[in-house]
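Heads up: the structure comes next, in structure tokens.
With one protein chain withheld, the remaining protein chains of the complex are depicted in position.
After this line comes chain A, so read on.
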Amino acid sequence: MVMQITFKDVTADYQLGPIRSANILKNVNLALPTHSFTAIVGHTGAGKSSLLKTINGLLLPRDGSVEVGEIVITADKPKKALKEVRQHVGMVFQFPEAQLFAETVEKDICFGPLNFDVPLEEAKKRTKKALEFVGLDETLLEVSPFSLSGGQQRRVAIAGILAMEPDVLILDEPGAGLDPEGKREILSMIKQLHSKEKLTTIIVTHDMDDVAAYADDVVVMEQGTVAAYQSVRDFFSDTERLQNWRVDFPEARKLQLKVEEETGVKLPQICLTIDELTESLIEVGLA
């Protein structure tokens, strides 16, 4: 389904009773095209997770609106729009395995679809499919999710979101806390899902190597505003601006900059991966 996401002048805060905290999002204007894969980066507390929460109405804009496809979310939107948007937007929180609760993997994954009035048979069918997507064996259906390893638990939590068959998939630091292998597996799985199911995908990450390897576009959040929105390659080419935003480079680019500074030799391209760096170093005769 076509699901572009548009932020129009979005301002938001976490209001607690009569006390208003400072705006956590300030005048955010942003349009993420349908089927795009966007990475959101920025300093801790810059508003990354808050931006995600406005997409499925967990945080409502105080001013402005968030549009997901045809659905419009504003401050005074009735419950109907929220229910609708949550059927289309699947949200995977930080450490999602902390939300597992049911006594079997199957019951846990079925919980979401059943809540949206999907019949039990259909929910079970979707559960099997979702489990396959996240690379877990069907034999785990009857197992307690708490007997699984951390990496497997995270997959089950993601499967629970996929079973709702969202058009938009949002993941807040999906690789945090996993070993390098497990992290790579989760992220390539997300990338595959993205292409296969034609999802609009948004991830928050601090790992610039993941941004370089998986995303098409980057949004930089800074103190509640969008400081930049660019394609990945353009973004990492702009050395000076990146340093101002306190954003890191991918490992390959970092080493490239060091070498260029020491030798005065400019490599023929902006290297975002180890393969690009290897080739370039050989090409200019440094290695």
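By our rule, a contact is a pair of C-beta atoms (placed from the backbone, for glycine too) under 8 Å apart; a residue touches a chain by one contact, two chains touch by 3 or more; residues count from 1.
One rule holds in what follows: contacts and distances are computed from a predicted model.
UniProt lists the omitted chain of the complex under the protein name "Energy-coupling factor transporter ATP-binding protein EcfA1" (options: "Phospholipase D-like protein", "Six-cysteine peptide SCIFF", "Energy-coupling factor transporter ATP-binding protein EcfA1" or "Multiple sugar transport system permease protein"). Residue A:His43 is the one among A:Lys8, A:Lys26 or A:His43 that touches the chain missing from this view.
Note on the undisplayed chain: of the listed residues A:Ile55, A:Leu169 or A:Val259, the one touching it is A:Val259. For chain A, the list of residues touching the undisplayed chain reads 14, 16, 21, 41-46, 48-49, 94-95, 98, 149-151, 172-173, 176-183, 206-208, 246-248, 251-252, 254-255, 258-259, 262-263, 274-275, 277-278, 281-282, 286-287.
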